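Let me begin by presenting the structure, written as structure tokens, before commenting on it.
Note that one protein chain is taken out, while the other chains of the complex remain in position.
Labels A and B are assigned to the chains in the order they are written; within every chain, residues are numbered from 1.
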Amino acid sequence: MLRLLSKIITTGKRTEKCPQIPTYIEEIGENLKHAIHTLYGGRTLRIRHVDAGSTNGEEYELTALGNAFYDIERFGISFVASPRHADVLTVSGPVTRNMEHALKTAYEMTPGPKIVVALGDGACTGGIWKDSYAVVGAVENVIPVDARIPGDPPTPEDVLRGLLSIVTATRK
Amino acid sequence: MSSFTIDCLFAIAFVLPLVGVVLSLATRRFSWNNTLVQSMFILSGFAGLIAGSYFFALLGIGNSASFNGTFFGLVNIALNSMQVFFLMLVYGGVLLTSLYAIQSLPPYKDVYVLPTLNVASAFFIVGMQATILSPSLFTFLMAWEIMSVSAYFLVIADRSDESLRAGWLYFVMTHIGFACIAAGLLLLAGGNLFASWHDVALSALGATPLAISIAFVLLLAGFGSKAGLVPLHQWLPYAHPQAPSGSSALLSGVMLKVALFGFIQGVALFPFVPSFSAFLVISIGLLSAFFGALRAAVENDAKRVLAWSSIENMGLIFSAVGIYLLVHGSQDSAVSAIAPSIALFIILHTANHFIFKTGLFMAVGAVASKTHTRNLDELGGLAQRWPIFAGIFLALSLAAAALPPFGTFFGEWTYFQTLASGMTVSAFFGGSFALILALLALVGGLALFAYVRMFSAIFLGRARTTHAEQVSPMPILLWLPSLFSVLLSIIAGLFLFPILSAPNTFMEGVTLFGDVAILGGVSMNAWWVLLSVIFIGVLLTVCRRSFSNRNPARITDTWDCGQPITPRMQYTATGFSAPIRFFFKSILMSEKELIIEPISMSNPWIVRRRLVWSIKSFFEYWLYRPIGIAVFAVSRAVKRLQNGVIQLYLLLVICALVFTLATTL
Partner (left out) sequence: MTYLLITFQALVVLLSAPLVVGMVRTLKARFQNRQGPSIFLPYVSMLSLLRKEMTITKHSSWVFRMVPFVVLGSAFFLALVVPSLFFGIVPSSLDNIFLFGAVVALGSVFLVLGGMDTGSTFGNMGSSREMTLATLVEPALYVSLATLALATGAWGMGGIVGHFTSLPWLVAVPPAIVTLIGLLFVLLAENARYPVDNPATHLELTMVHEAMILEYSGTYLAMLEYASAIKLTALLAVCMGILIPFGISAPPVTFFGLGIALIAFFGKLALGAFAIAFIESVIVKMRFYRMQEYMMLAFFIALLGLAVELIVLYH
């Protein structure tokens, strides 16, 4: 225990500075604006992640967001265990036919105002699986999407920037 | 004038059930027969309750209050306030259960023979009254026997195999108990069967300490077997649930109290109690409380849960009786000061247990009559179909789990607080009361578990079977008596609690809304608790209205992670109690067994696997089974004598004669 504590003390804070927020997400819709406005300017966001058939690349990157380096919690963003607790649904993967129903119910159960973010190329466009018989395609074919974070997979920094820009862009 | 009124009312209450019997037999062809008989019972209960209230209003509460009923010069009965208190429990039980029986029995007219059942009920009611009223040893034993035998007919009312077996077990146990009681009382009375209670007490003064000790153990065994004390409880969880629900309510809610009454009355006859008695009663009481609560938490039959819970509650009461015996009459005034507070708990809990157990048995009976099952694993989701009834059941469950603001909480508070305050008396009381307190807390926790589990398995979530899904609306008389029980339970906290805490000064001194102070000057006021409940409720509702989103909630499916869920995926009552079964594995003797049966003879790999779990009864396994084995072994040995040779029999007869002559001369 003492070794653990001394390690904690000598290591110090390892969290990176806040990344620069790009302005490349232009397509901010009315729904998103309204949602952020209702949620106290997005000072706190609860995310429910839905894996709708991804390669798990996106999930690895999301997991990395919680570590000491990126520390997504400092922005008031946290991951929750149930769609009923969530403000944001992040969806990854080209929606497979098996996950289509699951995604729909998760969307239906999320209380409004809610934001849907398509995470990764698969979710944004269908990616390399586009037009396959096993997938439905991009997330917007199943549920309305408010924002997209492209990349295959997007790096943790991309995701962080994307989420922050969603919040800050509407504040202006 | 006033004594004449009480006379009349008690006489009416006593005679009306018998009138009901005659009417029941005379009008058995008509469809309104049941209603007529039940209204006789209701009138009887009503008359008795009025008589009892009148008695208390006139004479107050306390040992000094007594009343010489002459019953029109026929008999001379001196009633004291304890007798009237227990009589009022009987009348209250009769009133509620008969009201319930008007609509609950007719659907079962193919199962029970209603006129016969009502005759048995009438004798049962009369027997209980007579047991409490009886002025002498002989009448007491007679009345006790009438009560026991008519209860047997209530248990076997549906004539199923299960009932007959339960009834047989009950019949044997109750007569062993009867023998113990008779022997114990006769030992005190010096063999005089026709002695009045006064004579018994007088002759007990001359008894030797050994006889006193034996008599005490006999009385504890006799009344304890009726009250369901471990290890003589074996019949109770089988027998009580088999009776029709209204009768179960009487058996569990009232007859156990009559056993308690008998024990208290019997102990009062002793010139002194043997030194071991208090510890014996306390340990048996605590053992019963713990064991009853533990079994109630894992049982799957709804009525059996209630039966086990009765064992638990009687255990609580008897442990308090034991503490009373320990501290009562002690030379040390600090020790004997504990006694009144303990007595307050005994009376309060007797009343409270009667109230919630009667209500719960009727409520469970109503559920069973509409869903045709008592198995907790086959119910569920009823709160959506019967919202009001679910509320009643929830309130009764909370009352049974001794949570505020119900009367049971204030009763148990008295017990806990007395124990805690008693810890300051000396190091001995500090240590022993702390252990009792800890055990009681565990028992309370287990009881909480049992009732939460029962309520959620019956009412919450989704219906697990079609029985539970397609239920029809509940007729009013199936739930109204239970609603009365809920109200009574609240009233018991608000009024009975302050009234009973100040005996002897009933009409003058007590302020009904005042604090109730017990041992050590610690006080509690049920009105404050109720007021704070109401205050917080209003505050929260106002806050909810003014601060939060007021749009109506959107109704969706249950969140299923994408895989549609069915009612079968819910936790059953069995699954709910799995951790408790695991933690108390060695006491419950719970076992899981994987049964593998081959399906096809040619291929050994094609098998059907079933998982079976079972709970063995601890006492049945370690106490009753060895006794049974021993009895069989002895009988087998004795059977060798029965060889059919006439000379041997003649030899035996001669031996017997010689033996008799040798001992008598």
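Note that a residue touches a chain if its C-beta (ideal position, glycine included) is under 8 Å from a C-beta of that chain, and two chains touch if they have at least 3 such contacts.
All figures in this text were calculated on a predicted structure; none of them were measured in a lab.
Among B:M88, B:V267 or B:M423, the one in contact with the hidden chain is B:M423.
When the whole complex is considered, the residue among B:A26, B:L487 or B:M569 that touches the unshown chain is B:M569. Summary of contacts with the chain left out: across B:F10, B:W144, B:F361 or B:F459, the touching residue is B:F459.
Listed residues B:L250, B:A383 or B:L500: the one in touch with the omitted chain is B:A383. Contact residues of chain B toward the unshown chain are 297, 381, 383-384, 387, 390-391, 394, 398, 401-404, 409, 413, 416-417, 419-421, 423-424, 426-427, 430-431, 434, 437-442, 444-446, 448-449, 452-453, 455-456, 459-462, 515, 520, 522-525, 528-529, 532-533, 536-537, 539-541, 544, 547-549, 551, 553-560, 565, 567, 569-571, 575-580, 582-583. By the touch definition given at the top, chain A reaches the unshown chain through residues 1, 4-5, 8, 11-15, 38-40, 43-44, 46, 67-68, 71, 73-76, 78-82, 84-85, 87, 108-113.
Just so we're on the same page, only the chains that are shown with their structure count from here on.
Inter-chain centre distance (chain A to chain B, centres taken as mean C-alpha positions): 59 Å.
By the touch rule above, chain A contacts chain B in their complex via residues 82-84, 99, 101-103, 105-106, 108-109, 111.
Chain B meets chain A in the complex at residues 554, 556-557, 559-563.
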